[in-house]
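The other protein chains are all here in position, but one chain of the complex has been omitted.
Up next is chain A:
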Amino acid sequence: MDRRSLLKGAVIAALPAPALAQGASRALRVIPQANLTSLDPVWTTAVVTRNHGFMVYDQLLAQDARGEIRPQMVEGWATEPDGLTVTFTLRTGLRFHDGERVTSRDCVASIWRWARRDPFMQVLQPSIAEVEALDDRRFRFRLRKPVPLLTMALGQTQFPCFVMPERLAATDAFQQIRDAIGSGPFRFVADEWNPGQRAVWAKFDGYEARAEPVDGLAGGRTPKLDRVEWTVISDPATAASAMTTGEQDYWEYPLHDLLPLLRRNRQVVVEQRLLDGTYGVCRFNCLQPPFDNPAIRRAVAMAVDQRDYLRAVAGNEPGGWEACEGVFTCGTPLANDVGSEILKTHSIERAKAALAEAGYKGEKVVLVAPGDYPQINALSLVTADILRRLGMNLELVSTDWGTLVQRRTSKEPVERGGWSIIHTTASGQSLSLPVYHLFLRANGPQAWFGWPEDAEIERLRNAWVEATDPAEGRRVAEALNRRALEVMAYIPLGFYWQPSAWRRNVTGAFKAPATVFWNMSKA
């Protein structure tokens, strides 16, 4: 027996009975990808809060592993032949964690609160006349015109429509709710929440899972663990050590550099759980010189080789990344590379010639890189290297993410605190459809930071929303890809996979579009 076991023995002997009982429960100890600072998945778009949302709340509809939308809280829905009325019926037996029954009034209030913040729903909203509760179990959408994307919006994973009690959902969408009461498979243990350190969920005994087997986020969400305990470990080396010694059971986002180390440990499984890769984005400020000139943006794109970026982030792990030379998520129905030839140039020399031809006169380029965000920082440094090799007048500003997100809001010239290039990452989910593809928007001041303006892109985007058959949608997507790469408001940088790691005694891990813990167990 080693000293630590001896100490543990002594400690266990000294523990009171309830603590022993707690130790015997099936608690999954998780290192989350970030600190859970807010509990309201409508108020903030942080992925960690969304993951908390999946534990606590349930969804009306949900996405399966193939991306299809399936019923979750609802039994089903019926669309009138004219397409102007869609009625949803809730399953029986749905209860909130405070014991109250889930009613259609809760659903309607939750839909309205979520719709005020969800970009997808905001596209559809002009077509929605009313959402009303018909009785305790049925609610109805009355539409001004048919909205084929309605169920897709309600069942999306990107910004999920979580159902909360009406009294909470009545809170303004820009005010944070304090109580995390939902009807999901786990209930939040508020007393044990220590932001920055620990968050705990306990199995909700009153949850009635669907009978179907789990399939992505659809199907039966059966809580098999008694508790899920998140411990924030900000230092990746410490997190890896905690996984190695068995102090933690599950690490959501292990650093790519540490994956070989984890793989060498027989007690640790390293696998891809998320169905989507993470996409790199190099964004230009289209308002200020030199990148107010599309020809200069295109010249830089000619020098880009996505593989350099992806190696910088994810190393040479086999299957760790893939190039994706289009604006839509690879492997999804809209993915195409029509007009993507420019991204396949991969030539500094040709880019230099194009830059000279575009009329670059040595204007200063300010690239802002977040040093505290390893992946985005790596992307930024590769672009900085390309710009230097192109002979551009580069100023690399290394700062933290908090400063970057403020600075990117500045429309000023670089001499007055503005910026020229920033980088970010986005989930494959968020780039799969034009309705929530942020970087495709080209509506000037309303567009994402960088503020590109292009009437053709906006026209095509609206055309896709209106398209009724998949073939037409596909044609519009091809035109969008071509136009987006002509405008070149951003350069797609390919995608890398973000695997997770768990101890071998953890069972039931399945692939899904988000990190969730139902159906998982621990031996």
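One rule holds in what follows: a residue touches a chain if its C-beta (ideal position, glycine included) is under 8 Å from a C-beta of that chain, and two chains touch if they have at least 3 such contacts; residues count from 1.
The criterion applied here is as follows: contacts and distances are computed from a predicted model.
Set against the options "Long-chain-fatty-acid--CoA ligase FadD15", "Glutathione transport system permease protein GsiC", "Energy-coupling factor transporter transmembrane protein EcfT" or "Proteasome subunit beta", the UniProt name belonging to the omitted chain is "Glutathione transport system permease protein GsiC". Across the entire complex, the residue among A:Q176, A:Q267 or A:N462 in touch with the chain not shown is A:Q176. When the omitted chain is restored, the residue from A:R187, A:R227, A:R407 or A:K522 that touches it is A:R407. For chain A, the residues touching the absent chain in the complete assembly are 2-4, 7, 10-11, 14-15, 35, 37-39, 43-46, 117-119, 159, 172, 174-176, 178, 194-198, 231-235, 237-239, 241-242, 244-245, 247, 372, 399-403, 405-409, 424, 426, 436, 438, 445-446, 448.
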